[in-house]
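With one protein chain removed, the remaining protein chains of the complex are shown where they sit.
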Amino acid sequence: MNIDKKINNIPSLTWNWLKMNSSELKVNSELKEKSHFSISKIPHGVTFVEDAEKYMMSIAPVETGTGKEISAILFDNEIIPSALIVDEKTKVEEPVICDFSCKDKHYSYSSQIIYAKKDSEITVIMNFSSETKAHGLNIVQTKLYAEKNAKIHLITTQTLGKEFIHVNDIGTLGEENSKIEVSQIELGSKKAYVGVHSLLKEYQSKFVSNTAYYCRDDQELDMNYVVKHTGRKTDCNMKVAGALNGNSKKTYRGTIDFKNGCQGATGDEQEETLLLSPSVVNNSIPVILCDEEDVAGEHGATIGRMSEDILFYMKSRGINKESAQRVLCQAKINRVASKIPDENTKKMISKYMDEVLYE
Amino acid sequence: MADTEKTQINDIDHSMYDFRYEETEDFYRIKSGLTPEIVETLSKEKGDPEWMKEFRLNSLKIYNELKVPEWGPSIEGLDIENIATYVRPNTKMQAKWEDVPEDIKDTFEKLGIPEAERTSLAGVGAQYDSELVYHNVQDEVAKQGVVYMGFEEALKSEQWGPMVKEYFMTLVTPKDHKFAALHGAVWSGGSFVYVPKGVHLSFPLQSYFRLNAKGAGQYEHTLIIVDEDADLHFIEGCSAPKYNVANMHAGCVELFVKKNAHLRYSTIENWSKNMYNLNTKRAKVEEGGKIEWVSGSFGSHVSYLYPESDLVGKNAHAEFTGITFAGNGQNLDTGAKMVHRAPDTTSLITTKSISKGGGISTYRSAVYIDKNSKGAKASVSCQSLMLDSESRSDTIPAMTVLTDDADVGHEAKIGRISSEAIFYLMSRGIPEDEARSMIVSGFANPVSKELPLEYAVEMNNLIRLEMKGTL
Partner (left out) sequence: MSDKLVDIQDISVSIDSKQVLNKLSLSIGKGETHVLMGPNGAGKSTLGNTLMGNPIYTVENGKIFFDGQDITELSTDKRAAMGMFLSFQNPLEVPGISLENFIRSSLQQITGEKVKLFQFQKELKANMQFLDMAETYSSRDLNVGFSGGERKKSEILQLLMLKPKFAILDETDSGLDVDAVRTVSKGILEYQKNQNGSLLIITHSTKILESLNVDYTHVIVKGKIVKTGDGSLVKEINDRGFEQFINQEN
């Protein structure tokens, strides 16, 4: 069963010659199976449902970032999601950790739901890893639903082998006064597709996204972030920062969409890309669509090399250029990694970065 | 035909631009619809050299093959097939203003050309319905060796024909997009400017366009070559009255800025509110050369307008400063493209856009830095102002960087007029409407201050009229 789809479609098309309107997912896959993952102890007030078919209808309206194609693939393969349901008023302290250890020559799919009922809070960490030389495909779709006043923080880390293809497809929906936060660290795989769609449906719902990446050799990272504001006084804050080395290629599409009626909404989108080699390819397209007068939207992008000032400062402290570059790459990843509330995950990222930066 | 009949001027609305002439026997058109026969007839009537006829036919072929883009505002309302492509008024090219027929002169008088000429503009090339009506190159300009003539005249001239052939549609080629191909097939009229090495023209060259007849399209071609170390400021301003039938403008502007030369290209586009403005403008800048675009887009029903600068020589520089004001019934898709193809090239885009009364304004840009552009620097700043919730404002900027030795910065802001600013102005006795108008004019200031005074005034007046809702 081959896959040949256009995913990560940007809501507002632009010139075709830029080749940024969407991305191609082309895979010859032979096997299909549901991903296996280990999950940490389920806290009190949280229910883990392995086969969450009954939740599929209620979660169906949640759109995801890569577009309709991934949902179609999951549907065709009859993949049933599993779900983490958080009871009302339950504020979970310890993060729930899901480890996806992908095997060589495996082509796996996975579908998750994280549903936080009124006034609840939860943090979920998903780690995607494999052997360094492993081949394979891993497609994961995660839908987050936060009821009134609920909070969800989803952290995903990806350190898959250099022959792996990864699709990290996320969709979120926030009811009144909810907050959904998505933190992502993308470090591995040959080609990584990241799509995040957030619907700020009701009054004062909030979405925060923080992404860090380091691409090297022939890696490709393709991202599509879309935030739709329909509720009044909704707020979104997105930051993507990373470094490109070797012959790597990265495409970032970020869309803030203010729909008519979202009075008082605010949105801020920032992107920073550090370029470390002459053969990298960087594509950026930060978009604001606006159909409502009473909003404030901002975006900014900075793309380039390490500044001369920073380099001089480092050199004056005995740090040479290569070391300085390593320090900056490390810093970009740490910005997100340092906030992960799990020591094992933090150590894993740190170890991976050490190996990668000094290989 | 003998004398021109005095025609009636119909005043429409309160805008000074909304007036037109009823068609008379002075005008004739070729059959609507685009077939090779029509293109051949057109070519023959113009007395094209053989190579141009072939070029037109080849462009028509490409036009039929290419598709309309699937992004951008809809051009459904434009029935391309039925647009007459050629309308010629009853006059030959004139050397002196006094000899131009009254009614035509009247049009230009209303548009302010005589005054402009009096205030030391170098010359006026005025296009009237796809054909050059009047041309006047002042002695000083001619003496300095600056060539400013109608495009068709240049094409056929023994001295300049070869240069035209060398440059024509090499920068914007028929293959680029459907309307470039259309232009290649049916282009008509326009200007040709050549500034020789080292010549600095101390006052701006100006040109006007005007669309009059129902269903007529306008396809003028502007070719400007500024040779090494030379300097030119060219102003293009246009206006057209209202019609019920869709009108199209598919002009083409090709600018060649040679080594260390400087060109400033200013435009106020104030086409009438039923026009489809599908103009293509492109500049090629060589080593040490510099181009500045200054652009105010106020009119048209639909616009696709993205002046592109190709920086092909080391240290080449391009700047684009623009403002777009989209009001009721308008869908203006505008922006700029900067293409870096050489080391140490720099580009700067500063745009402002305003949407009001249901207007749609889209800012669309591309900054492309290829792998040869070591040391390139590009900066984009776009601000959008929404004046009510019926309108739309979209910002779609794209950046592609193919080298590590480049610096690209981009920032964009969208929002409404700050209520604190309004309160501040009102507390100084300025009524609310006036306060809003002042703030919007202030918002447009970075563009208006780059324009020559009479254009800045025109622009501020346009803003004031737009704000009052009278346009």
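Odds and ends about this structure:
Think of it as A and B in the order they're written, each chain with its own count starting at 1.
Definition applied: a contact is a pair of C-beta atoms (placed from the backbone, for glycine too) under 8 Å apart; a residue touches a chain by one contact, two chains touch by 3 or more.
Note that the structure is predicted; figures quoted are calculated from it, not measured.
Though it is not drawn, the left-out chain touches B in the full complex.
Across the interface with the omitted chain, chain B contributes residues 418-421, 423-432, 434-435, 438-439, 441-446.
Criterion: only the chains that are shown with their structure count from here on.
Chain A and chain B have centres, each the mean of its CA atoms, that are 43 Å apart. On chain A, the positions that touch chain B within their shared complex are 12-16, 18, 20-21, 244, 260, 275-305.
Listed in rising order, the residues of chain B touching chain A in the complex are 69-71, 364, 366, 368, 371, 374, 384, 386-389, 391-416.
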